[in-house]
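Only a part of the assembly is drawn; its chains keep their places, and the rest are absent.
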Amino acid sequence: MPQTIISLPTRGAGLYEFTDEAQAFVRRAGVEEGLLTVFVRHTSCSLLIQENADPDVRRDLDQFFKRLVPPSSDPSMGWVIHAAEGPDDMPAHIKAALTQVSIGIPVGERRLLLGTWQGLYLFEHRDRPHRREVVLHLGG
Amino acid sequence: MPQTIISLPTRGAGLYEFTDEAQAFVRRAGVEEGLLTVFVRHTSCSLLIQENADPDVRRDLDQFFKRLVPPSSDPSMGWVIHAAEGPDDMPAHIKAALTQVSIGIPVGERRLLLGTWQGLYLFEHRDRPHRREVVLHLGG
């Protein structure tokens, strides 16, 4: 059962694609069929499978989540208590709760069985640069 | 490791149950214990496990998501850029991001270990009819 932890650098909030890294891991493993589990080891970023064609989709997704969960400095968020690390702290946890920390992707013919328009993204919710650890686990 | 891709027809936005198709796949595989991964190969529909008893639950779920993410022709959605395929295009991506593309369901005694009131649904977010590909992967 191949397993690895990769480290993805982020430069502020937004979507960072790593479909190629995941495909390369599956190809190297040489497994014909199986299940790739992608797991992020943080609570202020998350995972998303989304359209890889028009970049406006990522821009609009990011906008939606920013409008649904504004910074805790926004008057509408006056009820937030946890702001130890700044106004992007608690909204990051909420956005992570609304998306995924773990995604299972079936593998067939040594490839991720993603649809034509599906890309795999790390969704960073913090404003400052981070290094994010993602576990790739290829099982049966 | 049995694996298949099924095609589900949809007739506009809403929830389409396919618990029986998934159970039948598991039964045919003859696997005593394992994990069924259900994966949808699209970015404008998604998966949901929800109550299978009162149809009003599905109606209300659909309503909630339509109110949280109205068509991009709605004045409150004026910030949306990606509307190439119509006012239901970007909201579909957002609703997919808020729900799941992949769900793992444990199998025991050759059956999905769903609770009594749990049904497995394809959640269509587009207005027009579509055919949706769903991967069923039964692993260890």
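Every chain is named by a letter (A and B) in the order it is written, and numbering of its residues begins at 1.
In this text, a contact is a pair of C-beta atoms (placed from the backbone, for glycine too) under 8 Å apart; a residue touches a chain by one contact, two chains touch by 3 or more.
A quick note: this is a predicted structure, and the numbers were derived from the prediction, not measured.
K.L.:
Report the copy count for the entire assembly; 2 chains are displayed in place.
P.N.:
Identical chains making up the full complex: 3 copies.
To be clear about the criterion, only the chains that are shown with their structure count from here on.
K.L.:
Can you work out the whole-Å distance between the CA centroids of chain A and chain B?
P.N.:
Centres of chain A and chain B (C-alpha means) sit 20 Å apart.
K.L.:
Considering only the defined contacts, which chain B positions touch chain A in the complex?
P.N.:
1, 3, 5, 35, 37, 39, 41-43, 68-69, 79-82, 84, 90, 93-94, 96-98, 100-102, 104, 133, 135, 137, 139-140
K.L.:
Under the stated contact criterion, what part of chain A meets chain B in this complex?
P.N.:
33-35, 48-51, 54, 56-57, 59-61, 63-64, 67-68, 98-100, 103-106, 108, 113-115, 117-118, 139-140
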